[in-house]
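In what follows, a single structure is set out as structure tokens and then discussed.
Only a single protein chain was left out; the remaining protein chains are all shown in position.
What follows is chain A.
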Amino acid sequence: RNYYGGNWASFSFSGLCSWIRENKQKRDVREESDDWRKLILETEEAISLNMKDNTIQHIEYICYANQDLAEDVNEAGALRKLSAFGVSDNGEATQGSEKECQPVESQSLGPESCEVSPESITCNDPESATERSDAEMTSESENLCDATSDESALEKGKMENASTAETAALEPKKITYTQIVIEGRRFNIDLVSKLLYSRGLLIDLLTKSNVSRYAEFKNVTRILAFQEGRVEQVPCSRADVFNSRQLTMVEKRMLMKFLTFCLDYEQHPNEYEDYKEYKFSEYLKTQKLTSNLQHFILHSIAMVSEADSGTIDGLKATKKFLQCLGRYGNTPFLFPLYGQGEIPQCFCRMCAVFGGIYCLRHSVKCLVVDKESGRCKAMIDHFGQRISAKYFVVEDSYFSEKTCTNMCYRQISRAVLITDQSILKTDSDQQISILTVPPEELGLPAIRIIELCSSTMTCMRNTYLVHFTCSSTKTAKEDLEPIVQKLFSLNSETERESENEGGPEKPRVLWALYFNMRDSSGIDKNSYDSLPSNVYVCSGPDCELGSDYAVKQAETIFQEMFPNEEFCPPPPNPEDIIYDGDGTQTEDPGFSNSSNVITKPSPEENSGGDGDSNQFSEEQHEE
């Protein structure tokens, strides 16, 4: 693997395409040599590990966007290859050009106006360039101005601005596949789709450990509901409820009364005592709530199952939601800029700053177990290097079927769409929304949809990235495509124009990916066949919206290894770190036979065996 976080990772568009290719490829691993067996002594035995990740299945991707030019287009890099730096009057030229561009700039630039796209210069693809939006035109011309004082370039930029300015804002921008490929690095597409509860365990952990310094977040701006074929916004904060135009006065009062009660429902047991054995959906019916409000509370606020969640579960979930409101904004959720995949990287950075060593592009052949003690002593990588350690944290997917006999995994169905408009258009096109769609049939899982706008830095301008998640009953496409069809138009450009009569226009899907991911959460450690006691198994991502499961699991594993150490303590102030006088620097490339390649700082740093345990950090997601 050349990326962090396993199934928690996120990818640029081209990165995701290679991930798809890798997972579709059925690589026969058995032909590889068995040389590593020589490294195992007579007193030892090996637990061989999977060389290929089997956690992803049923990958399907479909491109709906216009593909005419898509043959040999490549993702554009970040750097412009210009020697403009050397030009002495560069400053003047820039200032001059800024004036030229200003009028257009002020009307079209959104919150990410600092984002310019130099791709437009490096890309030698005039046809797609003419299709670009006015906003991009602006930045393009700005760039041209900025890069060179060439008069004709300025003229060209102005002309393009003028020609596109009129059609701006009315039509959704037509994005072609070529543009998606060229702007591919603006995408950060997560394999798992989660949010952070603003008072959840992950936020606590990030702030306590100061790992939060490496990340930035956006508040989710809208909670949505899907009723009778329509998407609508759910009022959930006090302000929302009062300002809501879709609720009647009576409904507003009902909703406020019920939510106020939920915030401290434990104090009023007589209100729900009689309904303890009921389902939450049934309980809601007994409250003075219209069916509209019942839908909001059940599916969008509590987000619990209609078929099998009890009254207490529902009240608990509603309370959790309400308690998270207002901490960072008007909804309970945060989303990390650049995607969920940043979070594992942030933990890795903190660990590296304190001496942890990471190795990408290494795969692990086997674990070496000492026959006499039954403990794991070392691992062997695919270069035939033997690395000793005291503790091994291994993700479930590394174990072969032999170790995981009779294991019954759940599956997660996922879809990722790139679309051209929001599922609920409003004044601002920069919304981050969550929508829970209840199942068609009672008993089937609900589908969670998270729609991200370009200011989350997960998709290119004028597109949206839409994540679908549910626990699988069939393949991801079978589970999710029906709802995709309800919310979006899957037609290609031309079909759409003929069909465009009557009815509200649905956003268009430009590109779609479906896949199933194994959900190894909730598997008991004892289910793994005869693992040494110093091998700790961690699961892949679960299906829930929050990350509580992963945080708890990381803490549990850590406490088992180091019962007397604090989990993710606040880092010491850099000024308080005193280096060992004899901390010698090793010149060798890292993995010597022991794990002590790290020069350890003085006791201020909670050294708790980091040096020993971090060898598997590559596979240690979230921890």
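In the analysis below, a contact is a pair of C-beta atoms (placed from the backbone, for glycine too) under 8 Å apart; a residue touches a chain by one contact, two chains touch by 3 or more; residues count from 1.
As a convention for this text, contacts and distances are computed from a predicted model.
Since a chain is absent, check the UniProt entry for it and pick the matching name: "Nicastrin", "Adenylyltransferase and sulfurtransferase MOCS3", "RAB31, member RAS onco family" or "Vacuolar protein sorting 55".
"RAB31, member RAS onco family"
Per the definition of touch given earlier, which of A:Tyr61, A:Tyr278 or A:Phe354 contacts the omitted chain?
Counting the whole complex, the residue in contact with the absent chain is A:Phe354.
Pick out which of A:Arg327, A:Lys371, A:Lys486 or A:Lys525 touches the chain that's been left out of the picture.
Only one of A:Arg327, A:Lys371, A:Lys486 or A:Lys525 touches the chain omitted from view, namely A:Arg327.
In the complete assembly, which of A:Tyr61, A:Tyr278 or A:Tyr338 touches the absent chain?
Residue touching the chain left out of view: A:Tyr338.
Given the contact definition stated above, which residue among A:Ala78, A:Met249 or A:Cys408 touches the chain not shown here?
Of the listed residues, the one touching the omitted chain is A:Ala78.
May I ask you to list the residues on chain A that touch the chain which is not drawn?
Touching the chain left out of view, chain A contributes residues 4, 12, 77-86, 94, 105, 109, 111-118, 185, 203, 206-208, 210, 212-219, 236-238, 256, 259-260, 263, 322-323, 325-329, 334, 337-338, 342, 345-346, 348-350, 352-355, 357-362, 455, 570-572, 574, 577, 579-580, 583-585, 587, 589-590, 598-599, 601, 605.
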